[in-house]
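A single protein chain has been omitted; all remaining protein chains appear in their positions.
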Amino acid sequence: MRRADRIRESFSWLWFGFGMLYFFLPLVATFLFSLKGRKGILSFAAYGNVLADPQFLKTFLFSLEMAAFTIIVGLVLIVPTAIWIHLKLPKAKGLMEALSLMPFVIPPIVLAFGLIKTYSKPPFALVSSPALLVAGYVVVSFPYMYRTIDAGLRAIDLPLLTEAAQSLGARWTTVLFRVALPGMRPSILSAVFLCFATVIGELTLAVILAWPAFGPYMALVGRDLAYEPAALSIMSFALTWGSIGLMQFISNRSHARRVRRPRVP
Amino acid sequence: MSRSQALRKAGSWLGLGPFLCFAIAFMILPALSILTGSFMDKSGVFTLANFAHLAKPTILSSYRVTIELSAVTAAIGTILGALVSYAVVSGGLPKALRSFTITFSGVASNFAGVPLAFAFIATLGRTGLVTALAKTVFGFDLYGSGFSLYSFWGLSLTYVYFQMPLMILTIEPAIVGLRREWREASESLGASSGTFWLRVGLPILMPSLLAAFILLFGNAFGAYATAYALTGGMLNIVPILIGAQIRGDVLHDPNLGYALALGMVVVMFVAIFLYLRLQKLASRWQK
Partner (left out) sequence: MAFIELHDVRKSFGKTEVVKDLSLEVKKGEFLSFLGGSGCGKTTTLRMIAGFETPTSGSIFIDGEDMENVSPRRRKLGMVFQNYALFPNMDVSGNIEFGLRAKGVKGKAAKVRVAEMLELIGMEGYAQRYPRELSGGQQQRVALARAIAVEPEALLLDEPLSALDAKIRQRLRDDIRSIQKKLGMTMIYVTHDQEEALSISDRVAVMQGGRIEQLGAPSEIYDNPATAFVATFIGSLCSLRCEVADAAAGLLLVDGRILRAAAPLDAAPGEIYSLSLRPESITLSPSSAEDNILVGEVEAVKFLGSIVRLVVRSCGQAVFVDSFNDPRRSLPEPGEGVKLCFPPEACHLRPYRPAASVPATPEEISTSLGVWPILDVRG
């Protein structure tokens, strides 16, 4: 190999190594920390304490429920809209792009503020209803969900397939259920996992809108206890990693375009 | 246009109806309410007083700190992320490392908020792993020398944990677009590696690097959860301040909160505007 290439490769290993160190050191540290539940020996006591805490289950289930609703509402809103845009209204793509940037311009803290202000008085007194939280979650996850589903539609070139199907005599219901949705399955699944991971770990909206979700629970635990937060952190990371892993596995299996998960545009 | 054509056109926009209703109800209206609220006082009368309050020293200092925090973490994230991204894409490393890094960055860029704060407490907190290692292995007292995880620099280090992967993801397409042939042409023309980077490589990457920097800046500027979890709402940065207004803490003044929120939205808007412009410029050169 050329000397110049060798030098470049050494530097690459250096930076890669540094990057990996930065990523993994905190994880390793957290894991080790979480094993310190019992004095003197390494044990999973902290995990045990967490799992035994009734609040853990309560808040986790609550967040799970919220995630489920968010996913359903999100899919019901986004999937038909995305299909509609791809088939009938390509001009609206720009509008959707702009809208998907809004949650970045309006960060969750500001959104929470605005939601409270808008919906604290009748006739739309939604503040005390979890529906508002779900709505907020849908807004926060919408950019990622939309991007994923849009990418999936672009990958299967829906307009082309639809034309082909229609030229073969298919009705629009056939096109929808036997062409569009099956083709979108990997991207829909990806969107589901993305949404799930986002909602489970979400803190800002839950805290501001004052709901007993998993995020605020974790923050509370962190305030009082020493090793349990570390355990929670590891569990949360494992959950996110697991979701993403499943997402990648599914999208790889169906040869759909690999969807990366950018936080923002 | 004929009547039926016009009707059909209107009809196709109708298909967006449900989604647009949702967007208006839960994105645009709240945003507008912030806008209007910032121009009103407690009794609903139009006023510019809230913006005057923004000029108070504590508020100004909070903006200053937030901007510093965002700029510093964006800068560090940009440089480190670009180097790592370059290393795995064009640095001659095995291809498997590249997809691993991208996947991992996807996860890490979202590992923010409470779990991240805990992870860094376990690493760099008073009884954290690295703190202990520094003392036992290197004899270096981290906290004794003035460092604290719960300070500006501690928070910055924590932010970099999700800034760097975001950078890696964002800059990857630009690095892929940095054609090998440019480098080879430069070499064959007798230029050194340094000359290439100075006169070709960095100029070409600059729009994307700037765009990514601005993205990271906005990302940090609007971040609430990590700071909240790490400092318990104690650090004086704008998101925390806004949160305090809502949650009825000592400074409870919602209208001030709206003004603060509006200020934040303006910053984010400018950021995203610059980001999009720079991306467009960058794509022109990738032809």
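For reference, chains read A and B in written order, and residue numbers begin at 1 within each chain.
Just so we're on the same page, contacts are C-beta pairs under 8 Å (C-beta built on N, C-alpha and C of every residue); 3 or more make two chains touch, one makes a residue touch a chain.
The structure displayed is predicted, hence computed values, not measured ones.
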Contact list for the unshown chain, restricted to visible chains: A, B
Candidates B:Pro57, B:Pro94, B:Gly139 or B:Gly190 - the one touching the absent chain: B:Gly190
Hidden-chain contact residue, picked from the options B:Lys9, B:Arg64 or B:Arg199: B:Arg199
Where the unshown chain meets chain A, residue by residue: 1-4
Touch residues of chain B, complete complex, unshown partner: 179, 181-182, 184-192, 195, 199-200, 203-204, 284-287
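Basically, only the chains that are shown with their structure count from here on.
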For the chain A and chain B complex, residues of the former touching the latter: 4-5, 8-9, 11-16, 18-19, 22-23, 25-30, 32-34, 77-78, 80-81, 84-85, 88-89, 92, 95, 99, 101-118, 135-136, 138-139, 197-198, 201-204, 207-208, 215, 218-219, 222-223, 226, 229-230, 232-233, 236-237, 240-241, 244, 248, 260-265
For the chain B and chain A complex, residues of the former touching the latter: 12-13, 15-16, 18-19, 22-23, 25-31, 33-34, 37, 80, 83-84, 86-88, 91-93, 97, 101-104, 106-111, 113-123, 127-130, 160-162, 164-166, 168-170, 193, 215, 218-219, 221-225, 228-229, 232, 239, 242-243, 245-247, 254, 257-258, 261, 264-265, 268-269, 272, 275
